[in-house]
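Here the complex is missing one protein chain, while the rest keep their positions.
The first chain written gets the first letter, and so on, giving A, B and C; residue counts start at 1 in each chain.
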Amino acid sequence: MPWTREQMADRAAQELRDGFYVNLGIGIPTLVSNYIPNGMSVQLQSENGMLGFGPFPYEGDEDPDLINAGKQTVTEIPTTSYFSSADSFAMIRGGHIDIALLGAMQVAENGDLANWMIPGKMVKGMGGAMDLVAGVKKVVVIMEHSAKNEAKLLKRCTLPLTGAGVVDMVITDLGVFTIDRKGGGGMTLVEVDPDTSLDEIKSKTEANYRVALKNR
Amino acid sequence: MPWTREQMADRAAQELRDGFYVNLGIGIPTLVSNYIPNGMSVQLQSENGMLGFGPFPYEGDEDPDLINAGKQTVTEIPTTSYFSSADSFAMIRGGHIDIALLGAMQVAENGDLANWMIPGKMVKGMGGAMDLVAGVKKVVVIMEHSAKNEAKLLKRCTLPLTGAGVVDMVITDLGVFTIDRKGGGGMTLVEVDPDTSLDEIKSKTEANYRVALKNR
Amino acid sequence: MKKVYPDAKAALAGLLKDGMLICAGGFGLCGIPETLIQAIRDSGVKNLTIVSNNAGVDGAGLGLLLESRQIKKMISSYVGENKLFAQQFLAGELEIEFNPQGTLAERIRAGGAGIPAFFTRTGAGTLIAEGKESREFDGESYIMERGIVADLSIVHAWKGDTEGNLVYRKTARNFNPMMATASKSTVAEVENLVEPGQINPDHIITAGVFVKRMIHVPNAVKHIEQRTVRKRVIA
Partner (left out) sequence: MKKVYPDAKAALAGLLKDGMLICAGGFGLCGIPETLIQAIRDSGVKNLTIVSNNAGVDGAGLGLLLESRQIKKMISSYVGENKLFAQQFLAGELEIEFNPQGTLAERIRAGGAGIPAFFTRTGAGTLIAEGKESREFDGESYIMERGIVADLSIVHAWKGDTEGNLVYRKTARNFNPMMATASKSTVAEVENLVEPGQINPDHIITAGVFVKRMIHVPNAVKHIEQRTVRKRVIA
């Protein structure tokens, strides 16, 4: 069986370190907060102007003035601070957030990322995604390995880019890839779902990649 | 008798309007706060991060955390707000301060201003002066008409500039000049100290200027 | 110099004209100047270009001005919540200029700070870079973005004194502070109106200098877009 959404989130949580400041995108990345190892302290950043937020409020405690970047009601915790959107993206663009976990439509072997528009379809906008991938120190994509038998890990993205050369790691339901986006060392398959063969991954991946499995 | 420092400050205060946000430089400009007409409300900005400040504190009430841009102890008033130096100069550079009153070494007929360095002498620095003259809506210079028989109102400044084409009005001990710095209409003498002849002003002024005295 | 006006209509009087550029605070429906938006709708002013991170939802926020077809163009980062937006856009009745959210926030901050242009890495190598100057600094690629200065800014604050000093509450701060700086005519609606001196000056986020007019909205309606909750566990 390929990894479940929960297993992918659990794997992604292993990229966190004590003291990290973390931005989680919508979808599977949101689940990552459930897998933060015990004893590890990380602060979640929400790009609409909040650092350090807690779980959803109890029924009846929702506050219209207290939402995350997905416009969901959230809660304050003791470490919380609020700031403007300009200050929030100064924090992001300035490289002060340690890691961003987000979804994607396509990732290329050079680290290019596409996740905001499909030509010909109504475009909703990129929100803060372009700023996050351009500014955050480490960018981890969590996505299904392929969609409707179409590869998502490509030699080159065919969709308009969210960022050029920005992805450091891709966690799919079949395995984990690292991308040496700065050094130009390309993409490497470093972990595989135990129930998935290397051949299956090869057949579902258009991108070139080396295989260097880590013992886990 | 030429105008006294107090009379010059009084004349400068007539450039203020109700609701104005005002930055006062050191020297004679500081005195202007004593001549704000009754019933007029103006807020004084201090570029080190304070809007709305009051007089010097009573003896014993000095607060090391509460100073103006001249590093003098001042007081808070009900309208006071504090902000960072970056926000302070965003306010100044963004054109949100209505008027700046400051001293000068030289002013040219095109509005050029020199007030920060004399080549060959130890330079202390321009502080916030370059930002103020570049950003504030109206810049009024208050200075002695001439120094040691050397004209200070010149065709061109001979000292390094603080700002190019930035001065709107010059108040000296002998008269008041306006400068059409944006329209290119040059300098105009609009008021004269009653005890000073037009010939005397002419002899002490290198700059070209028209005379268009206002009835006062 | 009285800044406080009796209502939104009075506060906007003389400030509205067809074809103008308006900065509107808020993120989603959080911290939006809803009372001022309603007054703009009622004024009938047309062909507006509005700078706002989002375009409201159907029936609330800037959605009101979409319904009344007063908006010609939006400058936003995300408009996914609004069906009417999609309809009008696909019918060619509405223009949209997408800006990355951080670039949008910084363009507004720059406009208010007298900075006509700045460089950012955001969007380099993407569609967003087209038509913009690109440049390398220290081996990395950046694109040049321009500051935004509007004809009018409308913002929502939690508390304000009559001098125009404002504070915001929690994530309702969002775009409001920058937008308050980005025009020469900023109108603020405040949930709590107090006298000068009632707000600790160290806590003020928007200094009064930026606020030209203000209104008191003690009963401001607030919307929740995504009501996400936990069940209470009864022990």
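Methods note: a residue touches a chain if its C-beta (ideal position, glycine included) is under 8 Å from a C-beta of that chain, and two chains touch if they have at least 3 such contacts.
Since we're looking at a predicted model, the values are computed, not measured.
The chain that is not drawn here is touched, among residues A:Asn34, A:Ser81, A:Thr158 or A:Ser203, by A:Ser81.
From the options C:Phe27, C:Phe85, C:Phe98 or C:Tyr142, the residue with contact to the unseen chain in the full assembly is C:Tyr142. The missing chain lies against chain B, touching residues 46-50, 55-68, 70-74, 76, 82-86, 88-90, 92-93, 112, 122-131, 134-135, 160-165. Residues of chain A in contact with the chain left out of this view: 18-19, 21, 41, 43, 45, 51-52, 76-83, 87, 89-97, 135. In the full complex, the hidden chain is touched by chain C at residues 106, 110, 113-121, 137-138, 140, 142, 146, 167-170, 173, 200-203.
In this section, only the chains that are shown with their structure count from here on.
The distance from the centre of chain B to the centre of chain C, each centre being the mean of the chain's C-alpha atoms, comes to 35 Å. Spacing of chain A relative to chain C, judged by their CA centroids, is 28 angstrom. Residues of chain C found to touch two or more other chains are 109.
Residue positions of chain B with contacts to 2 or more other chains are absent.
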